[in-house]
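Note that one protein chain of the assembly has been removed; the remaining protein chains are unaltered in position.
In order of appearance the chains are A and B, and numbering begins at 1 in each one.
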Amino acid sequence: MDFKLSEREELLRKTVREFAEREIAPRMEAMEETGEFPVDLLKKMGEIGILGVITPPEYGGVGLGNLARIIILEELGRVCPAIPMALQVHHMATHALSAFANEEQKRKYLPPLAKGETMGVVAVTEPSGGSDVAGMKTSARLEGDRYILNGRKCFITNAHASDIWVVIARTGEGGKGLSAFIVERGFPGAKLGRKENKVGLRGAITGELVFQNCEVPKANLLGHEGDGMNIAIRNIVETGRPGMASVALGILNAVLEQAVKFANERILYGKPISSLQMIQSHLADIYADLEISRLLVYRVGWMRDQNIRCDAESALAKQFSCEAAARSARKAIEIHGSYGILREYPVQRLLRDALVTIPAGGTAEVARLVMARQALSLVK
Amino acid sequence: MKGEVWVYAESTERVLHEVSLEILSKGREIADSLGGSLSAVLVGRDLMDVAKELVSFGTDQVYWLEPPDSNFYPGVHVVEALTELVKEHDPDILLLGATSVGAELAPKLAARLKTGLSAHCNDLKIDEQGHLLQVVPAFGGGVLATIVCPEKRPQMATISPGVMKIRRNESRNGKILRREMPLNGKSRVKVLDSVKEERMEVSLEKAEIVIAGGWGVGNKENWQMLEDLAKLLGGAVGATRPPVDEGWAREYQMIGQSGKTVRPTLYMGFGISGMMHHMVGIQDSEFIIAVNTDPEAEIFKMCDFGVVGDLKEILPCLIQEIKKGRSEREGF
Partner (left out) sequence: MRIIVCVKPVPDPRHWNRMSLHPTLKVLVREGIPNVVNPLDRHALEEALRIRERYGGEVMILSMAPLFSLSILREALAMGADRAVLLSDKAFAGSDTLATSHILSEAVKRIGPFDLILCGNQTIDGWTGHVGPQLSEFLGIEGISFVKMIEGFHFEEDGTAKAIVRKKTEGGYVRIEARLPLLLSVVKEINTPRYVTFSGILEAERKEIQVMSASDLRIDPSQVGLAGSPTKMADLFMPEVKRRREVVQEKPEMASKLIFEKIRQRGLI
């Protein structure tokens, strides 16, 4: 075992941190205000390699792997969690394509996604719910050389900012009757629905994708008919949950920094409040949440890079770190006292951001189901 | 020679730089305490008036090197001429201004003379052995170091502009020693032209002077006085949140927790109470002046100089005072 990051990983962290502090931090005010994603940053992030981090080099990416991706998302999240929220879904789209697309589809769609010329989404969730994949209603009917899609996808991150949609739709009955499609925003019948107004992660767009007799060329079927369920689940387990966990990990970094900074600056009874044991106890809890989350999330990245199955580990990392982020943000607000509820102080935003990470990519309850299944299988 | 202090005097269009006068004042003090003499080194064409001014300022000797061309670059040739001059007279101490010219010339000269050099000194003292103690900032001024050069001579230092006080001393009769400075062979460097640039509007983070206003400024008209004052001093205007909300100031001018962090040499806060989320953004300022009507305002506990008073009355007076001070200086 080795817990030391390599020189490469340290350098990645450094360069992303610098980018985030210099380019993203000045944009946050506007993101909070409007909820809009700063699409003009995509190109720069593409040039650095942030968008193509898990895309193989032969398709325009840098192919640095999953641990690298986690470090990048963590660093971005430390400065502005909405950005890695959007990017992690973008990465999900690149993962779905790298893992399941045919050669022609990869050549066509991956390089622009890796370079930041296009933005991707994966659309699974419907008004009926996201985790009940088998209960999905959006339909895809083969007519000649094209599929006709009808239905509605909701809570889709990046919806209104995106160009390439990986959409799961029903081509037959039951769990085996789901298929995945690559839908371009410009296809006939592909429409944008409502845009949600979230309390946190403002700047990562959440909205609806609507399909009204949407015409998708047969060549845009991802994998085979019936692969939809597998694609959706592999995608969420291998990329979506570790991605959400990384966003939460980024938030935890920021929470600890803000809490310590305030505790050192705030003078009460003639001393900084960081010298008070009650405050120190809060700080210790936040520190523990950060460190445990980091171990859990990095482990998933490492397992993915070794090609080890990690369904339960991924669910655990997601559930623990997202809940830890919310829990720690609340503690940080308590350390701040009345200052904690002022808009000037970032801790209130961090709590709002953390709350949004909890249902995204599978609720804590769904994650616990996966973990329980694993627990039950350990002892016969 | 023990106690002999040299100062490299800089001038532009025959006007001595302020920093040169500052260093000469300090040089005089050091020379006197060592029982030595004070000399100035001057390089350039047609500088008799400047040389005379140096004498009238209290310099014992002025070594004036005159090149054949006024458009010379202070490069290798000047280094060579100065090296020769220094070797001839063996001064104990050689001081230069930390300017665009001095900060480049000093290290080259020190390398040629194989002697020690300190940079951006903000204080100079003489210890019991007669060594020059040179106080220099490091790590952005967070740490100060005292540098000495115990064996090699001259002891060289560049001095930051603005840190030494100017003290005139007109009682002496100094000598002016002019010498031709040959520019041997073809110079490898040539000055093409010199361009004056209007100082661009200074950004808050980089400004040496920050003038900030708070809720107490009261209205847009009063806010304009802050702008005027900043313009006069070449500073930038910052704000707490209320003036931004009121539309007197812009979002990007906000200083503090949710705004910018400033580290100016001088911060002046008008009508600012001193709430923590503003103060964290100014705490690294070198000198803090506060004006507020409320004698109990928090900011008075965290300032260097505070005035309890109405900014509406004080600002016009202060602007007047600065304009007056300026014209007096220019007149002289």
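Please note the rule applied: a contact is a pair of C-beta atoms (placed from the backbone, for glycine too) under 8 Å apart; a residue touches a chain by one contact, two chains touch by 3 or more.
All values reported here derive from a predicted model rather than from experimental measurement.
Looking at B:Leu24, B:Ala51, B:Leu82 or B:Ala119, the residue that reaches the missing chain in the full complex is B:Ala119.
The residue from A:Glu33, A:Glu47, A:Asp132 or A:Glu365 that touches the chain not shown here is A:Glu47. Annotation: of B:Ser11, B:Thr99, B:Gln257 or B:Ser273, B:Thr99 touches the absent chain (contact as defined above). Checked against the full complex, the one of B:Lys2, B:Arg45, B:Arg168 or B:Lys190 touching the unshown chain is B:Lys190.
For subunit A, the residues in touch with the chain missing from this view are 7-8, 10-12, 14-15, 18-19, 44, 47-50, 53, 62, 64, 68. Across the interface with the omitted chain, subunit B contributes residues 12, 17, 73, 75-76, 79, 99-101, 103-108, 110-112, 114-120, 133, 136-152, 161-163, 188-197, 208-209, 233, 265-266, 268, 286-289, 291, 295, 300-310, 313-314, 316-318, 320-322, 325-326, 329.
Just so we're on the same page, only the chains that are shown with their structure count from here on.
Of all residues in subunit B, only 241, 251, 256-258, 276-277, 280 touch subunit A in the complex they form.
On the side of subunit A, the complex with subunit B involves touching residues 29, 265-266, 339, 342-346.
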